[in-house]
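This report concerns only the one structure given below.
As you look at this complex, bear in mind that one protein chain is not there, while each of the others sits in place.
Up next is chain A:
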Amino acid sequence: MSGSSLYLDGVSVVFDGFRALNNLSLIIEPGELRAIIGPNGAGKTTMMDIVTGKTRPTTGVVRFGEHDLTRMDEAAIANLGIGRKFQKPTVFDALTVFENLELALKAPRDPWSCLRWVLGAQSRRRIEGVMEEIGLAERARDRAAILSHGQRQWLEIGMLLMQEPQLLLVDEPVAGMTDQETEHTAALLRRIAGQRSVVVVEHDLEFVRALGEKVTVLCEGTVLSEGSIDHVQNDPRVIEVYLGR
């Protein structure tokens, strides 16, 4: 697997004196699937904001391969191959499922190229392939506005896949999903990882167990524990602040 690793070292973010991230260090290897758990306000979303260029760290190093992410804007970071699924699903409601995926498809993104864009057979097959993968092939021509909550989450994951990212950041994908949808999502993420790195933030421990990979526990902006789900669930510090509430 060729690819870059994500490297955070000593990252702190201070909002008006409040430390959302506190000396956070983390390495995600190419092809790795990593779950990140932690109580509300632990800084999980902020960590993703840092990686995707939405928020700048107050101090610390954030690198993807040899690229310094703290010096790049959102679009440039996305074009490096870092895709992000937001906690609140955001798809383009006025566009159809197909059109949403088409926008995400890896292709030149400047206005002129978009104006001249013609959907080729190969691109169409790719979009159709992803629609199969996320289970929305039947909904191709429906506007995203009328999809169910779970389907919107999948569409957003599908949009990430279209970008052919090397690193996928997925924020609370199963919040509000039914058990069946949750299972489907875990299977989807497991399939996706391997060809690329995936970082999943989640509250739902059943879901994290279903992913079956290394877990990092965040608390108050810093890493509390790291290891298999059984390891962290038995870590006394974790039990104290998170699991044993």
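We take it that contacts are C-beta pairs under 8 Å (C-beta built on N, C-alpha and C of every residue); 3 or more make two chains touch, one makes a residue touch a chain; residues count from 1.
Note that contacts and distances are computed from a predicted model.
Undergrad: Mind telling me which option in "OB-fold domain-containing protein", "L-lactate dehydrogenase complex protein LldG", "C-type cytochrome" or "Urea ABC transporter permease subunit UrtC" is what UniProt lists for the chain we can't see?
TA: "Urea ABC transporter permease subunit UrtC"
Undergrad: Check each of A:3, A:30 or A:135 against the chain that is not shown and name the one that touches it.
TA: Considering all chains, including the one not shown, the answer is A:135.
Undergrad: For a quick check of understanding: of A:36, A:50, A:159 or A:177, which residue touches the chain that isn't displayed?
TA: Result: among the candidates, A:159 touches the missing chain.
Undergrad: Touching residues of chain A against the unshown chain: what are they?
TA: Residues in contact with the chain left out: 52, 54, 73-75, 78-79, 83-84, 86, 90-96, 98-99, 102-104, 109-112, 114-117, 124, 127-128, 131-132, 135, 137-138, 140-141, 143, 145-146, 159, 163.
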